[in-house]
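All protein chains of the complex are present and in place, except for one that has been dropped.
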Amino acid sequence: MRDMIKMLLVLTILATLSGWVLAAIRDNTKDRIENQVLEFVKGPAIRSILEEATNDPIVDRFQLKDGDMERTFFVGVMDGAPRAVTFETSGKGYGGDVGLMVGIDVTDNQIMGVGVTTHGETPGMGAKAKTDPSFVAQFRELPLKGPVKVTGDGGSINAISGATITSRAVCSATNDALQIYEKLKPQLTEKLKEFNK
Amino acid sequence: MARSIVQEFTKGLWDEVPPFRLVLGLCPVLAVTKSVENGIGMGVATTFVLVCSNVLVSMLRKVIPAKVRIACFIIIIATFVTVVELVMQAFAYPLFLKLGIFIPLIVVNCIVLGRSEAFASKNGMFRSLLDGLGIGIGFTLSLSALAAVRELLGTGDLTIWEKPIQVFGPSYQPFSFMVEAPGAFVALGLMLCLMNLVGKK
Partner (left out) sequence: MGDLIVLAISCILINNILLAQFLGNCPFLGTSKKMETAVGMAMAVVFVLVMAGVITWVTNTYFLQKLGLEYLRTVAFILVIASLVQFVEMFLKKSIPALYAGLGIFLPLITTNCAVMGVCLININEEYNFLQALVASFSYAVGFGLALILFAGVRERILLARVPRPLQDTAIALVTAGILSLTFMAFKGMV
């Protein structure tokens, strides 16, 4: 019986200590981890879209409610005024969801650029959506009216050869983004004013 | 046979070097040795867990009841693994992405649990520290050596601190078999064979 109590006692103390230590470390690293994830997963796409931004879009971010979902928006400041917002949407690709960062130029009312963040597409085929800049370059300066389509579906985007599904996924993610922008435009404009310097 | 303190440390570097002498913990060895950088990162992470858990297990060895010792070891090891996971995410995120699930899997690496059970639970703190350090460094060196062979033959480059160095020059045709899955098995098998040849008494 005493053995039993000792066993339970030791296990409980160990488990409590472990939980306590981990919670402490977690609290201290939480913000850093969040920043690192943004920097390395979404960062490259955001920075390539907002090349000319004079601020750090990853620091200048805010969240808005879209239905029951929280979306994060990254602001690009150019010439001292907030010029663009980027946010992430996704489309169904060949190997799961394709995450897409879409940048919208709020001054000229056009797409500033798009960039793939996460994907599970085939290397050398669908993965080119991320690695080959000429594909996503086609989305630059498209009007916000949409819908964006590949040439095969009657649109203007040349699909990546051998990866029509991936190309369609990028288009549909872009269209989602355009709709979300339309819907949230009032709140977004309000929020963006805060970045006027 | 009692070993001197120095031997406690050096045995991990040659006599009992994992994964060659102790054929344990093969999964990360095969999976992360595509590039030297990954190999070193994995080795350092494993060494940290190994040293910390060895020291703690040895400190607590008189308190832990024999019947639940494995459960206790697992809690201790899992805690340190999570520490590594969090710290790596915060400070070396690209490496964390490359090593993927093999960081949390250090918890089931037989080397770590094996050292706790076979060594730390029977020896003093200082010796356990040296044992963990020796085995850990030996493991890191083995990983780096295997990774160097695979990366060099497979791509012709060696990547150190994210900068690829072309060793064989641009005209080298990469033997990409070596960086694919089967190459890992074959390379490890041949290196083991080499170790046997050199180490034969």
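Labels for the chains are A and B, by order of writing; each one numbers its residues from 1.
Methods note: a contact is a pair of C-beta atoms (placed from the backbone, for glycine too) under 8 Å apart; a residue touches a chain by one contact, two chains touch by 3 or more.
As the structure is a prediction and not an experimental result, all values here were calculated from the model.
**Student:** Considering the whole complex, which of A:Lys6, A:Arg26 or A:Arg140 touches the chain not shown?
**Tutor:** The missing chain is touched by A:Arg26.
**Student:** Where the complex has a chain not shown, which of B:Glu8, B:Glu85, B:Asp131 or B:Glu151 is the residue touching it?
**Tutor:** Among B:Glu8, B:Glu85, B:Asp131 or B:Glu151, only B:Glu85 touches the chain that is not shown.
**Student:** From the list B:Leu13, B:Leu60, B:Cys110 or B:Ala148, which touches the chain that is not on show?
**Tutor:** Checking each option in B:Leu13, B:Leu60, B:Cys110 or B:Ala148, the one touching the absent chain turns out to be B:Cys110.
**Student:** Please output the residues of chain A touching the missing chain, sorted low to high.
**Tutor:** Counting only chain A, the missing chain is touched by 18-19, 22, 26, 96.
**Student:** Hey, which chain B residues sit against the chain that's not shown?
**Tutor:** 23-28, 30-31, 70-71, 74-75, 78-79, 81-82, 85-86, 100-101, 104-105, 107-110, 113, 180-186, 188-190, 192-194, 196-197, 200
Heads up, the rule we're going with is that only the chains that are shown with their structure count from here on.
**Student:** State, to the nearest whole Å, the distance from the C-alpha centre of chain A to the C-alpha centre of chain B.
**Tutor:** Roughly 35 Å separates the two chain centres.
**Student:** Could you please specify the touching residues of chain A with respect to chain B in the complex?
**Tutor:** Residue positions touching the partner: 3, 6-7, 10-11, 14-15, 18, 21-22, 25-26, 29, 32-33, 36-37, 39-40.
**Student:** Hey, which residues of chain B end up touching chain A in the complex?
**Tutor:** Answer in residue numbers: 63-65, 67-68, 71-72, 75-76, 78-79, 82-83, 86-87, 89-91, 93-94, 97.
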